[in-house]
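Structure below; questions to follow.
The chains shown are only part of the set, and none of them has been moved.
By written order: A and B. Residues from 1 in each chain.
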Amino acid sequence: MITLASDFGTPYPAAMKGVLCRRTAARLIDVAHDFPRQDVRAGAFWLREVLPYFPPATHLVVIDPGVGTDRDALVVRAGEHALVGPDNGVLLPPARRLAGDAALETYVIDERRLEPVEPAGGETGPSATALSGADADGSDARHGGGDGDARHGPASATFHGRDVFAPAAGEVHEAGLDSLGDLEWLAPLEADPVDCHLPEATVEDDRAAGEVLVVDGFGNVITNVPGDVLAGRERIVVNGETVPVGETFAAVPVGERLATVGSHGYVELDVNRGRGDEAFGLEAGDRVVLEGVSE
Amino acid sequence: MITLASDFGTPYPAAMKGVLCRRTAARLIDVAHDFPRQDVRAGAFWLREVLPYFPPATHLVVIDPGVGTDRDALVVRAGEHALVGPDNGVLLPPARRLAGDAALETYVIDERRLEPVEPAGGETGPSATALSGADADGSDARHGGGDGDARHGPASATFHGRDVFAPAAGEVHEAGLDSLGDLEWLAPLEADPVDCHLPEATVEDDRAAGEVLVVDGFGNVITNVPGDVLAGRERIVVNGETVPVGETFAAVPVGERLATVGSHGYVELDVNRGRGDEAFGLEAGDRVVLEGVSE
């Protein structure tokens, strides 16, 4: 099984699926393609929370603000799972969660040794009508369709998801986890991979200080404060304002704010049938202090 | 085959897919995950219109404004189909359509007897830096990662889709429709399930009175008035205003309003390449009266 996650929107992920289908008959499952654009931390958080529910799989992850720079392309083995994506930290938090007690194995992709992607009708590229004499015989590099066609290098400068990561994921799946060391286009990463440490909250007595990790599509504000700080409380002070604690949205009237524990185990600041981010005035990265109510 | 429908947006449905893939190799087909949020009636309408086109399948439906309350979790057998979801009415309209002449069989899920969902690396939960002495030895319940971790109960309070409905759907599919009575975590529902009756229009002579069932993503206003009231008419009076009747959007100029019969068989109020809801000033639940034009 291969899962796909990106910040591409549509229809770009379909090209990755096409490339994958040419290399493997594996089942393809979309995780999401509307992750916050170029937001490594948000992607790392969501993937850490979602990927552990899958059976052993190859996870293709393309959230890649540095595409086209010299950042490496990686394959990370994490226990019975493999992750394929850019060396920008997005793979590490989910990899650590997936690996459990196993050590991570990290490989760098040599994209020049990867079998290139060959689209159907590949010999025809962008074309234009050439008006000048130099162009008329088709010999000018400016005329599309020749070797200068940007689609025919070893990899497009802007679509490594299609040209590097998808073929790599397909081949990783076909080879199997125990053969990663034998793949000639993979080499052990000598240095440490770039990491993305999701910030941890500090908890002391009756006070927790953390921050907003992400805001989901419904406006729910997901903090990095462990949910057990809410245990046994009916109310809590959030950045100076007292709000009720509820097990579910339905614990408060429609339109009212509450603090609850999300499915990921962290404190969420929500509004029943409304947007928590607007009601609390919070966005990703903002500081959140939770304090017990003085009775 | 298992279909998935929810109002979760992304990436939450991926966790349900992961859970399903751990229990079954069945084909997974997304119906939609952007149903109007917490809108039982809209979900019931769309699923009634869409699910009958599928071959026999298990349909996982999670539109669940009462998640975490004591509403039951159900499995409904409807002819050759099964539906799995909350006891809030959303399952009944599609179930009746799918069942045809067969009687519905309704079971309640005992979530404590369902095999729990075990994410990879499950022993690590939310963590924080503990500053106080009590926390330093890890014995304080406020410190994440212990038994207090919200993710390790029998089911999260806020994500029954992942923790109850998805595993139930996977097991229903594996067991097969004729074995539902043998599953130890299912018991026949003693009372009647909560129902959601989609309102019916009244039709009398030259006048139909109904309401807007839903507005689709393009702004098409879908009423509950059967499409045959438009038969043979060139114009019709909608809430006092005369509009043309057309077989297709293209029957009127771009930007013009029309009444037509949607693919579901009901009268739709649309605008050719525009939004019917804005042009007619109508939203879900609004009253609609259609009258013949006095020639």
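The working rule: a residue touches a chain if its C-beta (ideal position, glycine included) is under 8 Å from a C-beta of that chain, and two chains touch if they have at least 3 such contacts.
Remember, predicted model here, so these are calculated numbers, not experimental data.
Asks: Hey, this file places 2 copies; any idea how many the whole complex holds?
Replies: Of the complex's copies, 2 are shown; altogether there are 3.
Throughout what follows, only the chains that are shown with their structure count from here on.
Asks: How many angstrom lie between the centres of subunit A and subunit B, each centre taken as the mean Cα position?
Replies: So the centroids are 28 Å from each other.
Asks: For subunit B, which residues count as touching subunit A in their complex?
Replies: Residues of subunit B touching subunit A: 9-12, 14-15, 17-19, 21-22, 28, 37-38, 65-69, 117, 119-132, 134-135, 141-144, 146, 148-151, 156-159, 162-163.
Asks: Across the complex, what residues on subunit A touch subunit B?
Replies: Against subunit B, subunit A makes touches at 1, 3, 5, 27, 29-35, 46, 49-55, 79-81, 96-100, 200-205, 208, 210, 216-218, 224-229, 231, 247-251, 260-266, 273.
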